[in-house]
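Omission of a single protein chain aside, the complex is shown with its protein chains in their original locations.
== chain A ==
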């Protein structure tokens, strides 16, 4: 930190150092310039415009007029909005469990010294890297009610075939299935990294004290892993609330419903449909800000609740 105490140095040195400091500011500005321009033009400006549009009757083209809180009031009295909210909530809640609990279980197994652990880790990660749209269309085939492989397997086991993509009551379950299948490997890798950060001495000490393996898991692994668990829950929830690709690729129909009777319609697909099929850009902007506020609120609540169960060293 040579340039932090110029006052103590003789005058000529101090002047040279401050010249060097200004040089550094200029260099920093130059290096940050592409990012500054990007954030300004493609983030801050759109953010401000979006906020403004949410109070207007903007359509696809033409000048918007201010309409006060109309868009927000309209959303709160629109049954389709409630339907999308309900679908998003149900989808997020179930996915939060289905995509994390198996991930933790797999991570615990792969944290053991067993042969083939890097192989399995890679295998579980394959769905994470594959194109969402590609794998969703693949699942659209696998889940086909008549000739899909999943129903073939279900019939082999002696059960009735399931109308995954053709009946409203199964629509959301299909989205959860595909989304979780794709997310488990990602959550597993994060859990695994967390598990590898737990010092082995803790287990050795507990074991000498006669703690059973279950007790070790409960009183060492779970608390030591809680920051990781918290991270996984927060990011999974944020991703779930913004889900778009899976419901659209799995359920978009010719009449622009998302799944039979809009059973797969979540918030972002609704927003997309309002803005770019219906041309209601002002209304869609209001939906976006409602979603933003919901995400902020839920994240805040998760942080508040985390004080009770997350243990940082």
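One rule holds in what follows: a contact is a pair of C-beta atoms (placed from the backbone, for glycine too) under 8 Å apart; a residue touches a chain by one contact, two chains touch by 3 or more; residues count from 1.
Everything that follows uses one rule, which is that contacts and distances are computed from a predicted model.
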Protein name (UniProt record) of the chain left out of view, among "Sarcosine oxidase subunit beta", "Class F sortase", "Sugar ABC transporter permease" or "Peptide/nickel transport system ATP-binding protein": "Sugar ABC transporter permease"
Chain not shown: contacting residue from A:84, A:104, A:176 or A:189: A:189
Touching residue (missing chain; options A:123, A:205, A:218 or A:305): A:123
Those residues of chain A which, in the complete complex, touch the missing chain: 2-3, 21, 23-25, 27-32, 34-35, 38-39, 41-43, 45-47, 49-50, 53, 58, 102, 105-106, 108-114, 116, 120-127, 129-135, 137-142, 146-147, 149, 152, 181, 185-186, 189-190, 192-193, 200, 203, 213, 216-217, 231, 235, 238, 241-242, 244-245, 248-249, 252, 254, 267-268, 271-272, 275-276, 281, 284-285, 287-289, 291-292, 295-296, 299
